[in-house]
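For reference, the structure is listed below as structure tokens.
Yeah, one chain of the complex is gone here, protein chain that is, but the others are all in their spots.
We just call them A and B in the order they show up, numbering each chain from 1.
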Amino acid sequence: MSALRSERVDPNAPLLGVEHLTMRFGGLVAIDDVSFDAEDKKITAIIGPNGAGKTTVFNCLTGFYKPTVGRLTLNHPRKGPYLLERMEGYQIPQKAAVARTFQNIRLFSQMSVLENLIVAQHNKLMEASAFTFAGLFGLPRYRHAEAEAVELARYWLNRVGLEDRADWDAGNLPYGDQRRLEIARSMCTEPVLLCLDEPAAGLNPRESADLNRLLTFIRDEHNIGLLLIEHDMSVVMEISDHIVVLDYGRKISDGNPDEVRNDPAVIRAYLGEEEDEELPPEVAEDLASDKSDKR
Amino acid sequence: MAYFVEQLINGLTLGAIYGLIAIGYTMVYGIIGMINFAHGEIFMIGSFICLLSLMVLGLLGITWVPLALLLTLIIAMILTSMYGWTLERIAYRPLRGSPRLAALITAIGMSIFLQNYVQILQGARVRPMQPLISGGFEIMQSGDYIVSLSYLRLFIWVLTLVLMVAFTLIITRTALGRAQRACEQDRGMAALIGINVDKTISLTFVMGAALASVAGMMFLLSYGVIDFFIGFLAGIKAFTAAVLGGIGSLPGAMLGGLLIGLIEAFWSGYFTVEYKDVAAFAILVLVLIFRPTGLLGKPDIEKV
Partner (left out) sequence: MSTTGASMSDTAARPLDLPAVVKECGLTALVMFALAVGMVAFYTEDVPGGLEIATRFGAVVAVTLLGFFGRLAIVLLREGRPFPVLVVALPFTVLMLVALLSLNFFDAETAETLKNYLPVGDVVVNWIVVIMAGVFTLRAFWALRHTGASAKTVVDREKAMDNFAARVQRASRFIGPLLLGIAVVFPLLAFFPDSPFVPKVDRRLLDIAILVVTYVMLGWGLNIVVGLAGLLDLGYVAFYAVGAYSYALLATHYDLGFWVCLPFAGLMAATAGIILGFPVLRLRGDYLAIVTLGFGEMIRVILLNWYEFTNGPDGISGIPRPTFFGLPFSRSASDGGETFHGFFGLTYSPIDRIIFMYYVILALALITNLFTLRIRKLPIGRAWEALREDEIACRSLGMNPRNTKLTAFSIGAMFGGFAGSFFATRQGFISPESFTFVESAVILAVVVLGGFGSQIGVVLAAIILIGLPEFFRELQQYRMLAFGAAMVLIMIWRPSGLLAHREPTIRLWRERDGGPPEKTQAAEESA
């Protein structure tokens, strides 16, 4: 395991450090030399137009893709630093405690809501069941661990308002509940960094407001870092502490919500080229050369 | 050297048969993403129909070999296609859009069904046939060892070549081929722009079955014996060929077929005949583990 740890231990290092991340698929450059940090106890949002490479960043962080170039350092507050790009996909949540949700919800839809949350505590329970042997004979140690797991699940069910429906099949829940259940499931892995891929997609305004409360609760009460991909600006601007803007795989802006809101590069990326004539001439020139670079 | 050439000839013949069957697998996989496990059985039915047709034609007094072969070819292609079409219509169409494993289990069920269907109707015993095409050129001699290229082999190669050319033209030049390629890319979109998806898929099965029936005829002519069980091994080997060539790729299927045929021939020639089937399975496993896209297939990026 020591190979996965980086040698330098820096108490002031950010929770997550992304340095020079580049991801190529064949000839296509999905992410081009992106660097940013995500702080502990802060909500960091990654925004950008469609196809900007946001989900690819997540997939690199959570081990679904191996980055072409780059270093992804996670400084676990208790266990020290991990180099995510060198770890197997399943080890990232297991050892470095990075959890994620998916853009298209991925629940275990034929299993019950409670079971979804118990499965999330798989590694802990496997150990408690002495890799099944203790569990097979019903030893008290395992029963105790399972009861604890249920309590953690109950806590999160209560948080997302699904306690009543704990025994439903997850696939039978309404859409908004499925979104929240997925977040609860990620939290049951007891992460230090939670990555949320468009958690507000498809939610109505009321549900969206609930989500904001849930996310700030997680940040403030559970003291973990959140990384968020979101299109819904009401969510992003309201709860984010720090925003990273991507466009065509490059980082075009980075700062707090107010800075990003007023950054001309961001406005251009979102509002498109029709606005070109209203931009200062030197910026427009930059932009033009930028575009031709990409072709 | 002479021995080598002989194995080469054997391998190319075997490869032509596997390649023709493999095209059926690869086309169906390309268009609806399922492994048509029953395709080997279609090949077996094709070869039975060829046997019956040759015998009936003989009874009717058509004994001039080229004419009998031509008629048999046409009859077998038509009747076997009906089996391919029916297979898709009653077993696979109701399962469109269901999980891959459900479709595969259905295909296995159909394979078992067809095998036993033929066993009940045509008997379980091995069916022998007199060689129809005999003679050949002597192409090589070393000592007492004479390597000849029989007319039968030549016939098989030429027929395969003709079919491949015709088939390539259908896929690249006709509306049907375009529809097929469109369905492969995106079935929903193809339907929206007015392609009759059901018909295209049906025709894919029909073409696959027609080619398999030709392979069945080649098998019958070159081995002289068939039974209801030949489809199983031939089917798996042809599937291996399709995977080796890159499933979904038509030239890949033919290339894979030739490679599997050659490997099998040389393996039997230089190592052990007994383990030739193990060789084919081992290739299947190795390709799937180390290069699941095959030689000519397109890579498949995992979507999260």
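Everything below uses one rule, namely that a contact is a pair of C-beta atoms (placed from the backbone, for glycine too) under 8 Å apart; a residue touches a chain by one contact, two chains touch by 3 or more.
The structure presented is a predicted model; accordingly, all values stated were derived computationally and were not measured.
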(message) From the list A:Val29, A:Val150 or A:Met237, pick the residue that touches the absent chain.
(response) A:Val150
(message) Take the complete complex as the reference. Which residues in subunit A touch the chain that isn't displayed?
(response) 62-64, 88-95, 99-100, 102, 106-112, 114-115, 118-120, 122-123, 125-126, 129, 131-132, 135-136, 142, 146, 150, 153-154, 157, 163-169, 172, 185-186, 189
(message) Which parts of subunit B face the unshown chain closely enough to count as touching?
(response) 34-35, 45, 48-49, 51-52, 55-56, 59, 78-80, 82-83, 85-86, 90-91, 93-95, 98-106, 108-118, 120-123, 125, 127-130, 232, 236, 239, 272, 274-275, 277-278, 281-282, 284-285, 288-289, 292, 304
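Rule of thumb we're sticking to: only the chains that are shown with their structure count from here on.
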(message) Taking the mean of the CA coordinates per chain, how far is subunit A from subunit B in Å?
(response) 49
